[in-house]
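As you look at this complex, bear in mind that one protein chain is not there, while each of the others sits in place.
Take a look at chain A:
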């Protein structure tokens, strides 16, 4: 089954990307013609593709960095407080984590709504529209993505810190190490395996954000200014019936994530992980 629903579609994805496949072939019964790398040539010749690719990479990088920073900082904070505030923060984070992407997106849109949202009132921004500008729309989506993905990082890193024996930390403190020094020279190396896992997971998740962009910017923003690769592929395939172009974008995504996976596997191997 895994083969049927995973390997075969990948094969077909590659196949479609080499053919001319549009509405005429899907419903009109027109013969499919082999294009070779024609679709890729068209894709790589399209300035919009490069623009979307750049936006995707920058957006994913921003999401990963903010998620990791917030998650790690809060994990450290969790170790400093007593049970009650810790429980409060944990529960709030679990709530954010559990929220479906669709509802998270609509709720954040409502919070930042120019007419009825509380955020603009609080900040005194009048009816400033967050989804109008390219950067501010991306920023809004980024906030939502960080909100729903930092809990995973926080919980995992917190569990990792708790697993570090307290004697080690006490010894370091006795030797006169500063907090920063303890983090850098003791905690960070011990947490490295966990940090690798959460980083790679975040890269993979944030690189293929779909729902948030689709819902919050209404399918890619004004004139497609907020498109990322995933949404772009969807729009090409299902909105413009350019199935082969959409597949070609899918292949590009697949290759990029495959590269990330290889790095991940090598890092695991280096840690002496036995499969």
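Convention: a residue touches a chain if its C-beta (ideal position, glycine included) is under 8 Å from a C-beta of that chain, and two chains touch if they have at least 3 such contacts; residues count from 1.
In this section, contacts and distances are computed from a predicted model.
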Could you check which of "Quinol-cytochrome c reductase iron-sulfur subunit", "2-ketoisovalerate ferredoxin oxidoreductase", "Aldehyde dehydrogenase (NAD+)" or "Carbohydrate ABC transporter permease" matches the UniProt name for the chain that's left out?
"Carbohydrate ABC transporter permease"
Would you indicate which residue among A:61, A:123 or A:159 is in contact with the undisplayed chain?
A:159
Could you pull out which residues of chain A are in touch with the chain that's been left out?
1-2, 4-6, 8-10, 12-13, 16, 74, 77-78, 80-82, 85-86, 88-104, 106-108, 110-111, 113, 115-118, 121, 147, 155-156, 159-160, 163, 193-194, 197, 204, 207-208, 210-211, 214-215, 218, 230, 233-234, 237-238, 243, 246-247, 249-251, 253-254, 257-258, 260-261, 264-265, 275
